[in-house]
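As you look at this complex, bear in mind that one protein chain is not there, while each of the others sits in place.
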Amino acid sequence: MVNENIRYERGVAKLTEIYGEKGQQLLDSLQDIAPDMARYVAEFAFGDIHCRPGLDLKSREIATVAALTAMGTAGPQLRSHIRAALVVGCTKQEIVEVIMQMTLYAGFPAALNGIQAAREVFSEVPQEK
Amino acid sequence: MVNENIRYERGVAKLTEIYGEKGQQLLDSLQDIAPDMARYVAEFAFGDIHCRPGLDLKSREIATVAALTAMGTAGPQLRSHIRAALVVGCTKQEIVEVIMQMTLYAGFPAALNGIQAAREVFSEVPQEK
Amino acid sequence: MVNENIRYERGVAKLTEIYGEKGQQLLDSLQDIAPDMARYVAEFAFGDIHCRPGLDLKSREIATVAALTAMGTAGPQLRSHIRAALVVGCTKQEIVEVIMQMTLYAGFPAALNGIQAAREVFSEVPQEK
Amino acid sequence: MVNENIRYERGVAKLTEIYGEKGQQLLDSLQDIAPDMARYVAEFAFGDIHCRPGLDLKSREIATVAALTAMGTAGPQLRSHIRAALVVGCTKQEIVEVIMQMTLYAGFPAALNGIQAAREVFSEVPQEK
Amino acid sequence: MVNENIRYERGVAKLTEIYGEKGQQLLDSLQDIAPDMARYVAEFAFGDIHCRPGLDLKSREIATVAALTAMGTAGPQLRSHIRAALVVGCTKQEIVEVIMQMTLYAGFPAALNGIQAAREVFSEVPQEK
Partner (left out) sequence: MVNENIRYERGVAKLTEIYGEKGQQLLDSLQDIAPDMARYVAEFAFGDIHCRPGLDLKSREIATVAALTAMGTAGPQLRSHIRAALVVGCTKQEIVEVIMQMTLYAGFPAALNGIQAAREVFSEVPQEK
């Protein structure tokens, strides 16, 4: 039995591990209009799912970057997860490969728009050549 | 400079490595109506993209299972790639985790339908506990 | 038998009821390039469908905000329908609840982008606390 | 502070209220391969979101039927929610109106496929003329 | 000014021109549950849009087959429009080319599923080699 406080706290910790201060900013930005949405992001998305064993964080971010590139409807979230993928240990090359692979499953426009998102994120994140 | 024969041959080899005889069956099934489509699957999808260095095959299949689960429009291909994911070394648990993670990015129906696809594939593929 | 003039006129009336002057602006904006599209918006979308009995306007806007949030491909129209939902009597809280519910069916990014759209519309529409 | 047991229990109660025995069947069907997915359905989808105040259950089902019709990727879930909509008090006519309204936002094929889903569900559910 | 009867009648005529008796069957199939939907299909989809000058019917069906292949959510309608494309003068080769082109814009699964739809339709329609 896990109480809510524990889920919330481990979710915020995971969110901070992956997103740094941008994680807390996301939660704060929801307080005006949908504070429970912030709670669900922390508790369910990060406290439940992202904390699960059985798949390493790097693979979770590869899966997420792939899905958001293919869907093509979530530009801000794709950028956040490209940033997160770098934090959890993906190289820039690996991220570009994941996006290029989406050419096969979602077409060239999805992949080209994903590459543009990666270019923007990489330009802000100087680590690695 | 890579000539077409080389691309086709290495594509068929990669397709066979990942899909076994089902790969050749896919190519054969297109001969009646769209034989060049079979050629593009072999040359571009497998000879070009899946043979790229920079991302291991296991991560490529994680990305693909994630994307096809999230898109929800490619049932037969999702089943093929769940099968492929097992072949290139994903455990059943890892595949289920990838699909469950899609709950966050594409919603519960996408993930539940992905789990149903995994159940069908796992029941045909007895390897692993 | 309903003639076209009647469909057009009742459509413009309904459009004006729901959107105020923004409705007429939409129709005007199409005159340069696709004037018949303006006519179809008035006649079919508003004169036929939105005037139907059998479902109240508030429920129609709840359905529309839900669908556009889930689809994630129609940012301007989502904003218009959040505005319309307020006009036909939804509270801001109800609109936020509809959008949050989409977390379940279309994932967190769709809902978060819907909340951002609601925030923008609510900031222009001071009625209600 | 709400502990997990409470979320799970109220989620199962809500699920049973809406889906009858089909709700428990859904949870049971996931035990073989993804038991935690069943837990998330109960805890998050039903224990958290569907139990929220601020929007009545009927409006929640209208929103859901609209979204699933528009998305067109979740046939089994669309059928479940048409059934649920009847249980929480929508008339068949209201459900058909919600689906027909999707013609405007997602096109005729989405609406026609939604109508087919409704026909199948209505034929199993004799209540109401 | 065009009255409704005229729109309905020319819509049914166009529908019959393109779909033969399957057109009337579609309208009939909606009478039990959503008779007005049948009316909108006839009046708006066929009486208004398909009767427009400015684009020939063959190009309209090419556009439709392309879109439905790319969307991947409208299997029955894709099959109907492949059939319609043959009726209005597309060759089987042209239809296959349209579908194959979607590989670029919507990915291999969308195109492969479109080819499967074409195979099914072509097998029922013996005209042409």
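We call the chains A, B, C, D and E, going by the order they appear; numbering starts again at 1 in every chain.
Rule of thumb we're sticking to: contacts are C-beta pairs under 8 Å (C-beta built on N, C-alpha and C of every residue); 3 or more make two chains touch, one makes a residue touch a chain.
Note that the structure is a prediction, hence the values are computed from the model and not measured.
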item	value
For the chain not depicted, the shown chains it touches	A, B, C, D, E
Option touching the unshown chain, where E:Ser29, E:Gln101 or E:Gln116 are the choices	E:Gln101
Listed residues D:Ser59, D:Ser80 or D:Thr103, member touching the removed chain	D:Thr103
Absent chain, residues of chain D that touch it	70, 102-110
Those residues of chain C which, in the complete complex, touch the missing chain	30, 32-34, 36-37, 40-41, 45, 68, 71, 73-74, 76-77
Those residues of chain B which, in the complete complex, touch the missing chain	1-5, 7, 36, 40, 44, 48, 52
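In the analysis below, only the chains that are shown with their structure count from here on.
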item	value
Length of the shortest touching-chain route, chain C through to chain E	1
Neighbouring chains common to chain D and chain E, by label	A, B, C
Type of chain A:chain D copy interface by residue overlap (half), same or different	same
Central chain (distance from its CA mean to the mean of all protein CA atoms)	D
Farthest-lying chain, centroid of Cα atoms versus that of chain B	C
Between chain B and chain E, centroid-to-centroid distance (C-alpha), Å	31
Centroid distance [mean C-alpha coordinates] between chain B and chain A, Å	23
Sites on chain E at which at least two other chains make contact	36, 40, 71, 73, 103, 108-110
